[in-house]
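Please read the structure below before turning to the comments.
With one protein chain held back, the other chains of the complex are shown just where they sit.
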Amino acid sequence: MSQLSTTAKRAGWRFASSLPALFGVLVFTFLLMRVLPGDPAVFFASGPSAGKEEIEMIRQQMGLDKPVPEQLVRYLGDIGSGNLGRSLTTGQPVLADLKSRLPASLELTFMALLIALLTAIPLGVAAALRQGSWIDHVVRFICALGVCVPTFVSGLLLIYAFYYLLGIAPDPTGRVDIFTSQPPLVTGFLLIDFAVAGDWEGWRAAASQLVLPAFTMALFVVAPLARITRAAMLASLGSDFVRTARSLGLPPRKVIVTYALRNALLPVLTIAGIVFSTMLGANVLVEKVFSWPGVASYALDALLASDYAPVQGFVLLMASIFVVVNLTVDVLYGIADPRVSVE
Amino acid sequence: MTMAEGGPLLAIEDLHVTFSTRRGLVEAVRGVSFSVAAGETLGVVGESGSGKSVTAFAVTRLLDASGRVSQGRIRFGGEDITKASSKQLRALHGAAISMIFQNPRGALNPIRTVGQQIADALSAHERISAGEGRARALDLLKAVLIRDPEQRLDAYPHELSGGMCQRVMIAMAIACAPKLLIADEPTTGLDVTTQKTVMDLLSKITAERGMAMILITHDLGLASRYCQRVCVMEQGKVVEEAQPLSLFSAPQHAYTRRLVAASPTATSTIADLAPETLSPHPEEAASAAVSKDAPAISESPGASFETRSSIAPQDEGSGETEKRKRPSGTPLLLEVQNLVKRYDRGVVAVNDVSFLIRAGESLGLVGESGSGKSTISRLVCRLIDASEGEILFDGQAIGTLPARDFHRSPLRKDIQIVFQDPTDSLNPRFNAFDCIAHPLRRLLGMKDGAALTARVSECAERAGLPSGLLERFPHQLSGGQKARVGIARAIACRPRLLILDEPTAALDVSVQAVILQLLDRLRREDDLALLFVSHDLNVVRMMCERTVVMQNGAIVEQGESLALFGAPQTDYARTLLEAVLHLGGPTAR
Partner (left out) sequence: MTSATLRHTVWILRGNPVTAIAAAGAFILCLLAIIGPWIVPFDPIASDVPNALQPPSAKYWAGTDQLGRDVFSRLIVAARLDLAIAASAVTLSFALGAVVGALCGYTGGRLDRYVGRFVDVLMAFPLFVLAMAMVAALGNRVENIVIATAIINLPFYIRFARAEVNVRRNAGWVEAARASGDSHVSVVLRFLLPNVLPAMAVQVSLNLGWAILNAAGLSFIGLGVSAPTPEWGIMVAEGARFISTGKWWLVAFPGLALMLTVLCFNLLGDGLRDILDPRMRT
């Protein structure tokens, strides 16, 4: 009971203390928009062909003739009311575009995180339990190598191997192949939506499209996760309390799982949060390689087309997701580790 | 496990333990034999590196992966357990042999409640339900006399004090009624008063339950008070084994004699700690230490005994150690008035403290952890600023100059400090010469050259540091040698007030003895005033003419050391004094 309220209090407190950072993010993107080459009014205009009058009107609408602090207030007001501007390339409001594309990115990222955790934790634990054995050496080799291979290279090489050479994987473009029709929209996560619709054919198609990009992204983060798992597990296996557990004759399973592993997972949790944010960044590369219709590729296309409103929206979105992820990690940590209490 | 009638409970025969390190195999235990009878309490005493803890871990086979029993046999209840399988060992652990460790908080799982951990210990050897486990955990907590046991059941280790954690550890260790309890430095790191209650509890429980105990400690006083028999270990060997009374009144082995002498007693003086008759000739020791291959402390267990190094021959201490009462006409050197130090969030570390030190006088500051004594040493040294109050040095108010700018004060060189942990107090990137030369360069503006070299060598020599060691870096020096560098640095500028912040707390007792003698001699030679901060009452009694007792940031009692230690006026001072252990067997008291 008291633990629950402590956790809730802690979550609230952490959220409150992340507000200044979030405000900083807003100001930062605002400044970014002002520094961007060219005239912001032009970006928000209906199209590249917009006339002088229209731009002038937009300029007044946006308040670009007002002093900077007032502009900032207006900008914050716009963000608050969900007005992120309009994309030049798609002609849609940025918010709507982001909303429709976010599930694709999240599905990919979550799937990759799941694969990474399911691979890295057993590997790290095995390496720590048999320190110095062949499995330890293999894991350490993977860790050393894993952080060196750029995501975009491993993605392309996976395509070469599984699509070109072996022909197992489908054409690496998009979330489903052209022959499969989209399921009715429920969550936007295709695997879930297909399952809800009972369309297992479609589910398979979506899953087989997802496998390669998810593995590409997972490959990138398995190394740091396995490394920290191994180190944390070694530290807790060598700790005094594990020695105590052994000295009391506790069964090995209990010593390893209840005593060593549970403590070792605490640092893994922290790193998993950082890894998640790295993956959000890596989304840009992976989505480009696999033509994945997510928010990152949307922002990238816009960026290369000098269409800045989507970029701004994307940056804000990423920062907000990041805050939410950190908050989640924090709350989980608070539940897992009784030593952490409300500051 | 069947018990061989009449035989010892545990018998160790010619035990050797080897560790494989980067430098090859190192033998930490070299042929140890002893035995423990059922119900008996055996003390194993030795300084760091003596192999006493390694022996204990070898018995329970909980050595690090790099260590192994290379020779010898361990019999428990008549059965050879040297080659026991891990399954057999698991049946022994907790049910037949239990261990208690130093650093009790680290020894408990931080993310599991105390009740769960005790229940874990029970269910390791018995099939019990969760409810039963909880009920019996509660009984055990009651048995170890924890206050509010019902609430403690659901507490996590970080919510308990060090002493309470140790009680929980004891509860876990006795949960399955083992025949033998091995306590490895069970009270190290605890406050004196807590030490006493924990040890009293241990001896009560072992007596009640008929358990044998091996008490591993560096503290001769502790062993003498609680053990029926004591083994003294040095460099991986048992050098002497006897009953405490005869061991301490008539030690046979040279090492035991040195150790006994070095352990302060209720009446010993500084000179008693390391009588010259027991030490090798100083020149010999110095030359041995200078030789290039003299290893640093961590590399060889043998190097940790500092008794071999020099004590200046003129330091015969018969008359000097008597308490000299300074005539009240002696000028005041330091006057501390109503000192207060507050930290953020309203923590008051020092609360309205006033005391005086006369020129050449030595004042002891005693108290348990958290009493604010270290904060006072830093306040007086002008490393931090006081929140309120005044510090007068030689009649000048030195508290007015902020600590940030005090390095410019001409009085900076007059107040110097020696820190607790000799390792922590030396810059890892300076060699001993630079450490000592640094204040000379900064405060006296000395330039590199013959004069500086001569001055540094002189300081080193006065601190008993062979000049051959001046080129070495801290990690190449032993603990005692590092302490000497710290002292040489502090006296380099000829200060008038030397603050000693637990100067020997991190040192072995034989090293402590020579360092204390050194400090006492320097003080007399330079007519230094000392502010001696320590938790060790025996040491303060020997070193200081007057003593201040602190608790929770405030002064409880102060007065002449002789009077204060002879007849303390306050309850707290009395409790502190009663908790102090002195040599002599249990029968002696």
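For reference, chains read A and B in written order, and residue numbers begin at 1 within each chain.
The rule is simple: a contact is a pair of C-beta atoms (placed from the backbone, for glycine too) under 8 Å apart; a residue touches a chain by one contact, two chains touch by 3 or more.
Predicted model, so just to flag it, every value in this text is computed and none were measured.
When the full complex is examined, the chain removed from view is found to touch A, B. Residue in contact with the omitted chain (choice from A:I142, A:L280 or A:V329): A:L280.
Only one of B:T187, B:Q235 or B:S425 touches the chain withheld from this view, namely B:S425. Of B:K83, B:K142 or B:R404, it is B:R404 that touches the chain left out of the display.
From the set A:V68, A:V147, A:I168 or A:V257, the residue in touch with the chain omitted from the display is A:V147, counting the whole complex.
Summarising the interface, chain A meets the missing chain with residues 18, 20-22, 24-25, 28-29, 32-33, 35-37, 144-145, 147-154, 156-157, 159-160, 163-165, 171-172, 277-278, 280-282, 284-285, 288-289, 296, 299-300, 303-304, 308, 311, 314-315, 318-319, 322-323. Even with one chain removed from view, chain B keeps its contact list with that chain: residues 378, 381, 383, 404-405, 407-408, 412-413, 415-417, 419-421, 424-430, 438-439, 442-443, 473, 475, 486, 489-490.
Throughout what follows, only the chains that are shown with their structure count from here on.
For chain A in complex with chain B, the residues that touch the partner chain are 131, 238-241, 243-252, 254, 258-259, 262-263, 266, 336-339. Of all residues in chain B, those touching chain A in their complex are 60, 62, 64-65, 86, 89-95, 98-99, 101, 103, 106-112, 120-121, 124-125, 156, 158, 169, 172-173, 175-176.
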